[in-house]
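The complex appears here without one of its protein chains, the remainder shown in place.
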Amino acid sequence: MASDDQRALLVAYLQEGDARARDRLVEDMMPLVRSLANRYAGRGEPTEDLVQVGAIGLVKAIDRFELEKGVELSTYAVPTIVGEIRRHFRDRTWAIHVPRRLKELSMRLARMRDELSAELGRSPTVAELAEAVGVDEEEAIDALEASKAYAPRSLDQPYDEDEPGRVPGLADEELGYESLERGSVVRQGLDALDERERRIIVLRFLRGMSQSEIAAEVGISQMHVSRLLRKALEVMRGRLEEPEVTA
Amino acid sequence: MRGRVVLEVPAKAEYLLLARLAATSVGRSAGASEETIADLKLAITEAVANAVRHAYPEGTPGRITVELVTAPERLEIVVSDTGRGLTEADVALPDDDGPAEGGMGLSIIRAIADEVELTPGPDGQGTRVRFACVL
Partner (left out) sequence: MNDVVSLTLPTGPGWTGVAELVLAGLGARLDLPYDRIDELQLATRAALSDAVGPDVRVDATAGPDAVDVRLGPLVADAAADPGRRRVLDALADRVELDPVEDGVTWAVLTFARGGAR
């Protein structure tokens, strides 16, 4: 819409109370609202809801617009539209839902990682995982990272359940644990691990098994192997990392 | 936790993801709420996308620098490039065809962050967008 026409409509609405003029303005500026709503899309709120909320912001901006100020309506409206969308998230999603959503997504991704590995005969890419689960890559990366936090008991996920004491299979000597130099940091570090963690370290670094092979051998998910490996390496360095703050 | 993280990437759209991830990670380390992190990501997206679009002529290599500085109660971000500097597109107001991408990007950053400052880069080369979010 040409600037003059837009101005005429604003005058008609703001000075003469012509409601149809406002409708016309809103209609004309919906692409802006959609464009802004799309920037917040994919966060767990349907885009159409965001568009509607953004439209409310647009209407507010039009109502508050001051003709004398000489600024373009679209520039003026952006903060109000964005503000409404953000408030929508604040009221509905962020404080409560993000941690839960991330955790649920982590579980789905962990399961999908094992499924796709079996199906493809190799570890899936992030793109493949994201598509399989139906989220964008960034969200997948975030959730995959969250899986690696040293989950305290309360966050144990059913899929990853396995009894702490259960360590089937070969004795440490057979796995080559004894072959490590006694004075080495790694040997000292291994001594600090529990049986299962030690077994996983030995399988990975002495036997050279891949994480997926270890997962199959020990009977847990690859995500769990990843998490245990990470934790074990940190313990071995004599430093237990704080769990990542993911929520 | 005080600290300064600097990420430098080629000025290509596919690296926007890395800037967003850096903001997520630094934001979480700084104890920002999820809402603030979402805002940070949006603001960084606008600033970096703008640099990708405008800083360097089509086909020429160029880099974008994203600095994230955490201080108590505050997270400051600076997105800079050494390209052709502020152009009309960066500060353009919307026109008949709708909002100019650059202008809208800046409007969004201003709507979200505090202390938004747009200046030429060092030695007058390129552009520097600085903004901060209160934690």
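Order as written gives the chain letters A and B; numbering starts at 1 within each chain.
Note that contacts are C-beta pairs under 8 Å (C-beta built on N, C-alpha and C of every residue); 3 or more make two chains touch, one makes a residue touch a chain.
Small disclaimer: the values here were computed from a predicted structure and weren't measured.
Asks: Of the chains that are displayed, which are in contact with the missing one across the whole complex?
Replies: Looking at the complete complex, the unshown chain comes into contact with A, B.
Asks: Of the residues listed, B:L18, B:A71, B:V116 or B:L135, which one is in contact with the missing chain?
Replies: B:L18
Asks: Write the list of subunit A residues that the hidden chain touches.
Replies: 113, 122-129, 137-138, 140-142, 144-145, 180-181, 184-187, 189, 204-205, 208, 210-212, 222, 226, 229-230, 233, 237, 239, 241-242, 244
Asks: Spell out the interface residues on subunit B facing the chain that's missing from view.
Replies: Interface residues of subunit B facing the absent chain: 1, 3-10, 12, 14-15, 17-18, 21-22, 24-26, 28-29, 61.
Note that only the chains that are shown with their structure count from here on.
Asks: State the interface residues of subunit A toward subunit B in the complex, per the touch definition above.
Replies: So the residues of subunit A touching subunit B come out as 1-3, 31-32, 35-36, 39-40, 43, 72, 74-75, 78-79, 82-83, 86, 89-90, 94-95, 98-99, 137-138, 141-142, 244-246.
Asks: Which residues, counting only subunit B, touch subunit A once they are in their complex?
Replies: Interface residues on subunit B, with respect to subunit A: 17, 20-21, 24, 28-29, 31, 33-35, 38-39, 42, 45, 93-96, 98-99, 103-104, 107-108, 110-112.
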